[in-house]
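Every protein chain of the complex appears in place save one, which is left out.
Labels run A, B and C following the written order; every chain starts at residue 1.
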């Protein structure tokens, strides 16, 4: 029997209104006192005179979801948080648009903040996802995470 | 000539859609790569068997805005951030509603995250704002920050 | 002289301010307030003059904006 893993991927940019709607859904959880949110936005970087206009994301989806499941379990075990939500774009995301949305909630602020920070670091380091920075002139460069 | 300080106060809860709209406004700032957001939500705490139903906020507004201006200048001087937005409720905010919204943005994630954390700590410690936790039975308790 | 009070101190003074006359400095102010409002002795608060917190005895003039600030609890 195959265990179904929670999906984190969605096609294209994450709308700002989606973030607002996610926040609104937590108003019934009255044990929550703090929300911490991280958003990644695609930058119009200059690369040797060429301008990035979009990033095209691909992933080894099955492995990424398996890894994300492990990270999720570890974060829940380590921090007293109430909720955790992760959304990552696949396909093209234009500059100025949101490509990553990480959202943690807890009764007191320390847990939400620390869990959110750790999640972002681990997502960038451990998930098999690749960004291809597309230039105005149709050239590209593979993104490097620092 | 009196210097006009940026207002951070608004009456009642901060709608989740306001957070979404704030995020959307940053899509034209294509130098931004990371947004860090902190939200304070009113908890339905139990206090000796009494349930908190709302927090009523009051402030020494002139002093709070002066102090916030100083904090803002210091944070901008210390972190390479692009934007900083702070919104705090006054008056009654029901449990489950948002009372504090802190939002920082920067090209790379470290600055936004650290600036946001420091802002939240300083807002709670240094701004002359008081919360009165209102109980179901019309009693109350003055909130204590930890 | 009008002294602004906030938070839990409004419970003691029954209002958002208290008026006093002829107070030369903050130490005298505290002493006289505590005589009139004994509950104040048990309260923790800071004194601000013209929106700046003062921790030492400070001379007061009629133009000062004086305030008593219990522990902050915003957010």
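Assume a residue touches a chain if its C-beta (ideal position, glycine included) is under 8 Å from a C-beta of that chain, and two chains touch if they have at least 3 such contacts.
Please read these numbers as outputs of a predicted model, since none were measured by experiment.
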Touching the missing chain are A
Of A:24, A:44 or A:59, the residue touching the omitted chain is A:59
Which of A:37, A:52, A:81 or A:100 touches the missing chain? It is A:100
Note that chain A touches the absent chain at residues 40, 57-60, 62-64, 66-67, 88, 99-100, 120, 123-132, 142-145
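We take it that only the chains that are shown with their structure count from here on.
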Maximum number of contact pairs occurs between chains A-B
Chain A to chain C, mean C-alpha position gap in Å, rounds to 49
So chain C residues touching two or more other chains come to none
Two or more other chains are touched by the chain A residues none
